[in-house]
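Just one protein chain is left out here, and the rest sit where they should.
Chain lettering (A and B) follows the sequence in which the chains are written, and residue indices restart at 1 in each chain.
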Amino acid sequence: MGELIAFYLLAGIAVATALAMVITRNAVHSALFLVLNLVVVAVFYLLLGAPFVAMVQIAVYAGAVMVLFLFVIMMLGAERVGGTTGLRWQVPLAGALGAALIGGTLFAFLRAPAGLAPVGSPPVPFGDPAAIGERLLTTYVLPFEITSVLLLIAMIGAVVLARDSGPEGK
Amino acid sequence: MVTLTHYLALSALLFGIGAVGFLIRRNALIIFMCVELMLNAAGLAFVAASRYRGLLEGQLTVFFVLTVAAAEVAVGLALMVAIFRTKRTTNVDELSGLRG
Partner (left out) sequence: MAPFLVEAAIKSLILVLLLLTGFAYLTLAERKLIADFQARIGPNRAGPYGLLQPLADAVKLFFKEDFIPEYADRVLFVLAPLITLIPTLLIFAVIPFGPELTLFGYRTRLQLTDVHVGVLYIVAVTSISVYGITLAGWASNNKYALLGGIRASAQMISYELAMGLAIVSVVLTTGTLQVSGIVEAQRNGWLIFLQPVAAVIFFITGLAEIKRAPFDLVEAEQELTAGYLTEYSSMKFALFFMSEYVKMIGFGALMTTFFLGGYLGPFVDLYPGLGVVYFTLKVGFLIFVLIWLRATLPRIRYDQLMSLGWKVLLPLSLANVMGTAVVVALTA
């Protein structure tokens, strides 16, 4: 029961912050709501027995990616650029499509009986860093290496794109 | 008892909110954040599935998604800075010219 209450509480926060992020006018506030959302999802990861992923989520997403976002927003002074204006029919259409998307997926999830079955508690060292590290460097070593190449490319790309004046944008 | 369906439903909800935000917002930076929100929702579904199926692969996927997202943000924000430098805006409606 306590688990269920915790779930609904956290889920409420997650949905509220996501909505606030989409609705709020100010890009800095949006970024902060997204940070809150990311932290709540990290708490879900902890509840789901994935401490490693949870900590990486906070360190990389909330700690680095979103700081970079804030940095760029503040540096460009782009807090209030562009509201929800644009094409007039776009907002209701987007809302309808979004509702259809959510409705459809919810319908599929709720109907599938396999999705309802809670598998018993997992083995104790489930998401621990050692297990993840071992799997990463044995079975999934190829994607792991490709990711490192991707990161290198991204770094070079960011440097090339943001060049021409000073050390901005990373 | 919190079942997998709870988590999947939450994930679908978050993904949907992100998708709607992606469609209605005009600030490229916020559109970007909506993409992050959707990635994050998918990550939640992966970790939940990983827990309920007893497989580690879901968590590994999220790990990879995190890395790719970090790379994507680095390049995307660099692009945004470059665009802002020439156009003085990040409103996607005003970024319709083909010449830089």
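Here are a few things to note about the model shown:
Just so we're on the same page, a contact is a pair of C-beta atoms (placed from the backbone, for glycine too) under 8 Å apart; a residue touches a chain by one contact, two chains touch by 3 or more.
Owing to the predicted nature of the structure, the values given are computational and were not obtained by experimental measurement.
Considering the intact complex, the chain excluded from display touches A. Across A:56, A:102, A:136 or A:162, the single residue that touches the chain missing here is A:56. When the omitted chain is restored, the residue from A:75, A:108 or A:153 that touches it is A:75. Considering A:10, A:64 or A:97, the position touching the chain not shown turns out to be A:64 (whole complex).
Within the complete assembly, residues 26, 28-29, 32, 35, 51-52, 55-56, 58-59, 62-64, 67-68, 70-71, 74-75, 128-129, 167 of subunit A touch the chain that is not shown.
Quick note on the criterion: only the chains that are shown with their structure count from here on.
On the subunit A side of its complex with subunit B, the touching residues are 3-4, 7, 11, 14-15, 18-19, 21-22, 27, 30-31, 34, 37-38, 41, 44-45, 48-50, 52-53, 56-57, 60-61, 64-65, 68-69, 72-73, 75-76, 78, 81-86, 90-91, 93-95, 97-99, 101-102, 105-106, 109-110, 115-119, 122-123, 126-127, 131-132, 135-136, 140, 143, 147, 150-151, 153-155, 157-159, 161-162, 164-165, 168-170.
Across the complex, subunit A is touched by residues 1-10, 12-21, 23-30, 32-34, 36-37, 40, 43-44, 47-48, 50-54, 56, 59-60, 62-64, 66-75, 77-82, 84-85, 89-94 of subunit B.
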